[in-house]
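Only one protein chain is missing from this complex, and each of the others stays in its spot.
Letters A and B mark the chains in the order given here, with residues in each chain numbered from 1 onward.
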Amino acid sequence: MRRSRLLPWYALLVYLFLHLPVLILIAFSFNDSRFTVWTRWSGRWYRELAGSGRIVSALGNSLVVAAASTAIATVIGTLAACAMRRFPSRSNRALDSVLQLSIVTPEIVTGISLLALFQWVFRFADFGLGLDTIVIAHVAFSIAFVLLVVRARLAGLDPALEEAAMDLGATEWGALFRVTLPLLRPGILAAALLAFIVSFDDYVITSLVAGVGSETLPMVIYSMARRGVSPVVNALSAILVVGLGLLILAADRLQRESS
Amino acid sequence: MSSRLRFSSAALAGPAWFWMTLFFLLPLGIVVFYSVLSKGDYGGVTLPFTFGSYGRFVDPLYLRILARTFLLAALTTVLCLVIGYPLAYFIAFHGGARKNLLLILVVLPFWTSFLVRTYAWIFLLRDTGLINTVLIRLGLIRAPLPLLYNDGAVLLGLVYGFLPLMVLPLYASMERLDRSLLEAAADLGARPAAALARVTIPLTGPGIYAGSVLVWISSLGAYLTPDLLGGGKSILIGGLVQNQFTTARDWPFGAAVSVLLMAAVGAVLVEYRRRGGYAGGTL
Partner (left out) sequence: MTRRRFLAAAAGLAACRRRPAAGEVNVYSWSDYIAPDTIAGFERETAIRVNYETFESQDEMLARLLAGGAHYDVIFPSNSLVGPMVRRGLLGELDPARLPNLAGLEPRFRNPPWDRENRYSVAYLWGVSGFVYNRTAFPGGAAAWADLWDPRLRGKITMLDDPAEVLGACLKKLGYSINSEEPAQLAAARTEAIRQKPLLRAYISAEVKPQLIAGDVWAAQLWNGDAYQAIAENPDLRYCFPAEGVAIYADSAAMPAGARNRDAAYRWIDYLLRPEVAAAIARATLFPTPNARAVELLDPALRQNPDLYPPPERLARAEWFTEISPQGQSLRDRIWTEIKAA
């Protein structure tokens, strides 16, 4: 394999393309001036963030929603992954297709379809849009991601271990809970992190099914971004990017753990 | 867990079926149902049933929107392929010990907030944004260039957003490439360029296909990027759907457009699975 002289430089260029815009954004969040002219280092925009009730409560909403939807989606998705591995039936293949479809369906379509569903529900029940409807929507699109990660992990597990457990007298459920799931733990954690990230970052679907007082962080960013560029948005973006980035790294580390 | 609940496919897959049926399939079904109803005043739907909404697609105006969206999606896919292939090649064949790090550096942007990444381009491209400010300071231009709020900006935003989606399947297929084939080609006297064209590219076909499918589908349904970078002037399919459900108040038509969009995406997916798909995945 002859080494090309140009290729590494090309790769560097592409990496710069991928990362520079956000890095510049983060850099300017420390700029004292609100204009695109660098004056000096300052943490004032971060201070402003901390003092904004709207942003703090949106952050709280995002965390609550992400935590709830992650918990539910991880459980449902893990069980489904176990089902697909143990029972490769037609109906499970169908479930797999449905979940794949949910990944590729455009968010705008998922969002308005859920809105249409909720509308019907509201005619008969005294509910309203709120954080719970957001959680429902998030679980629906997160399950597929959980499935993807857990299945990949499951594929690497030796079925002999479960058989051995059952030979020793465990029930099937027992084998699942005492042997398989513990072995899957890094994969389940990675899947949970992924579900958390996907939920935290969602804008399109969330904005359609959010109710009064359930504004999430991406909704705040969007609404501020629409009104123009502001260093506060830069600061908010920086926090979001760094936070999610750390979670990604953690998820990746978990996925590559001793398999 | 007691043995009262039988260990079965139904028990394990049940919750997933329940959730997806109720909160994914059923809503889509409602949308299909809406698409054959009539528009209510100021929004909403009413009887009678009609296929009128689908009939509107023969209007050249909407055909143009469809065409523009498909074209933009195709351009995005091609650009992602052209830009991403050499990068994937670099990681797969020249990455060495740092392959994982290099991969992570590609994946990281993709998962950390699409919204923020799109916003970053607003920050860079606007008239008083960084690019124009630097160019003016350097004396290269006198008036700011209108970099934002046009199709070019949208294309840039889409390519930027979906490039990782192309690189990963490409990398996966390159990883699985049998290196001995390439060695054989070299032994037979093929020059690197020829080896690339005749061996590598054809053998990484599945990866190219998978990446292209992913990027194309994602671009087709894109809503956020055209919304923020396009200036509300040019509508693509995603914007048309949103528009019909809000300002234009024509839910049946919005539903019909959604159905069509789903049909396009579904058709590509079916074809993809029929050809065996590719386990390269998005991770």
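To be clear about the criterion, a contact is a pair of C-beta atoms (placed from the backbone, for glycine too) under 8 Å apart; a residue touches a chain by one contact, two chains touch by 3 or more.
Just so you know, these numbers come straight off a predicted model, no measurement behind them.
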Q: Can you work out which residue in B:Trp19, B:Tyr62, B:Phe114 or B:Tyr209 touches the chain that's missing from view?
A: B:Tyr62
Q: Check each of B:Ser8, B:Thr21, B:Asn100 or B:Thr128 against the chain that is not shown and name the one that touches it.
A: B:Thr128
Q) Of the residues listed, B:Thr76, B:Thr118, B:Thr225 or B:Gln244, which one is in contact with the missing chain? A) B:Gln244
**Q.** Which of A:Glu162, A:Asp202, A:Glu215 or A:Asp252 contacts the chain that the document leaves out
**A.** A:Glu215
(Q) I need the residue numbers on chain B that touch the omitted chain, in ascending order. (A) 39, 41-44, 61-62, 64-65, 126-128, 144, 146, 149, 231-235, 239-240, 243-250
Q: With the missing chain put back, which residues of chain A would touch it? List them for me.
A: 34-35, 48, 51-54, 57-58, 60-61, 64, 115, 118-119, 122-123, 127-133, 211-215, 224, 226-230, 232
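Everything that follows uses one rule, which is that only the chains that are shown with their structure count from here on.
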**Q.** Centroid distance [mean C-alpha coordinates] between chain B and chain A, Å
**A.** 17
Q: Over in the complex, which chain A residues touch chain B? Could you list them?
A: 1-4, 7-8, 10-11, 14-15, 17-19, 21-22, 24-25, 28, 35-37, 75-77, 79-80, 82-84, 86-87, 89, 91-92, 95, 97-110, 112-117, 120, 136-137, 139-140, 143, 147-149, 152, 171-174, 176-177, 194, 197, 201, 203-204, 218, 221-222, 225-226, 229, 233-234, 237, 240-241, 244-245, 248-249, 252, 255-256
**Q.** In the complex, chain B residues that touch chain A
**A.** 1, 3, 5, 7-9, 12-13, 15-17, 19-20, 23-28, 30-31, 34, 83-84, 86-87, 89-91, 93-94, 100, 102, 104-109, 111-117, 119-124, 126, 128-130, 133, 160, 163-164, 179, 182, 192, 217-218, 220-224, 228, 238, 241-242, 245, 254, 258, 261-262, 265-266, 269, 273, 281-283
